[in-house]
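Every protein chain of the complex appears in place save one, which is left out.
Presenting chain A:
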Amino acid sequence: MSTVTAPVKPKAVVSDRSRAETRLGQKLVAPAIVLMLLVTAFPMLRALYLSTFDYALTAPDERDFVGVRNYLTALTDPLFWQTTGITVLYMVVTVAIELVIGFAFALVMHRVVFARGVIRTSILIPYGIITVVSGFAWQFAFSFQNGFVNGWLPFVADDFNWFGQTGSAVAAIMVSEIWKTTPFMSLLLLAGLAQVSEDMIEAAKVDGATWTQRLTKVILPNMRAAIMVAVLFRALDAYRIFDNIFVMTAGAQKTESISFLTYRQTIEQFQLGMGSALSVLLFLSVLVVAFAIVKLFRVDLAQARQEA
């Protein structure tokens, strides 16, 4: 008669030492967690609560519970969808252009042997410059009164007003955004490029692969994780575009992004109820964008962090 003994699961031995380690670890991260949640989770919950009221700061005593009516109003308003559309347009166009230019910059910086410090310093200046300053610089550059762009571009009339219609105003905003953030993109890609083994590229070269083949068959697949992380970070950043729009057009000519619409409702028009509803929608749409990018491009953050 054989007895089958259930495999006894060894009880995790929790030594004093590892318990002390856990306690110390949790103690050390506690301040960071509290701070991060104090300014994000708590206000977000408050926004969720406020969004169910018809509540304006101009009349704080007339606060009426309206349930989901603010959300219905926002979601049925064409303005909401128009700003969401233009935000997605900003995101897709700027990230695509930045990816191409940033990759070209990274290739050059990877190969450069002289004047590394000078190149590194120049590339960090747009990264470090205040976005508002970048917005002003480009707004004045595109201005027909005091700028130089119209004079330099051969096919543009000297008195062309870039901020007079949606298309050109959006383009001007995108130029400022792309100028400022391409360096960041190129530095992330440079780090990815440095992880591609030189031996592999050399081996492909010996086997007779052309430059294009080496790029598309060896380099790009091997830095996939870095590219995906750069795209994810920049896309979410671009989706929140606000500063450049505020400075360059103040939302005129339908250049308004979803962030700008939310800001205008809450801070300028004191509609805290409606503004909170828009805040929640903005938060949810960022989640959707993040989720879509992670799923669509199968971004593996653990792999990118070299943990896998």
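Here is the rule we go by: a residue touches a chain if its C-beta (ideal position, glycine included) is under 8 Å from a C-beta of that chain, and two chains touch if they have at least 3 such contacts; residues count from 1.
The criterion applied here is as follows: contacts and distances are computed from a predicted model.
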Protein name, per the UniProt record, of whichever chain is missing from view ("Acyl dehydratase", "Pyruvate dehydrogenase E1 component subunit alpha", "Spore coat protein JC" or "Carbohydrate ABC transporter permease"): "Carbohydrate ABC transporter permease"
Option from A:71, A:140 or A:297 whose C-beta touches the chain left out: A:140
Interface residues of chain A (partner: the chain not displayed): 18, 20-26, 28-29, 31-33, 35-40, 43-44, 46-47, 50, 57, 101, 104-105, 107-109, 111-112, 115, 117-134, 136-138, 140-141, 143-148, 150-152, 158, 179, 182-184, 187-188, 190-192, 194-195, 225-226, 229-230, 233, 236, 239-240, 242-243, 246-247, 259-260, 262-263, 265-267, 272, 275-276, 278-280, 282-283, 286, 290, 301, 304-306
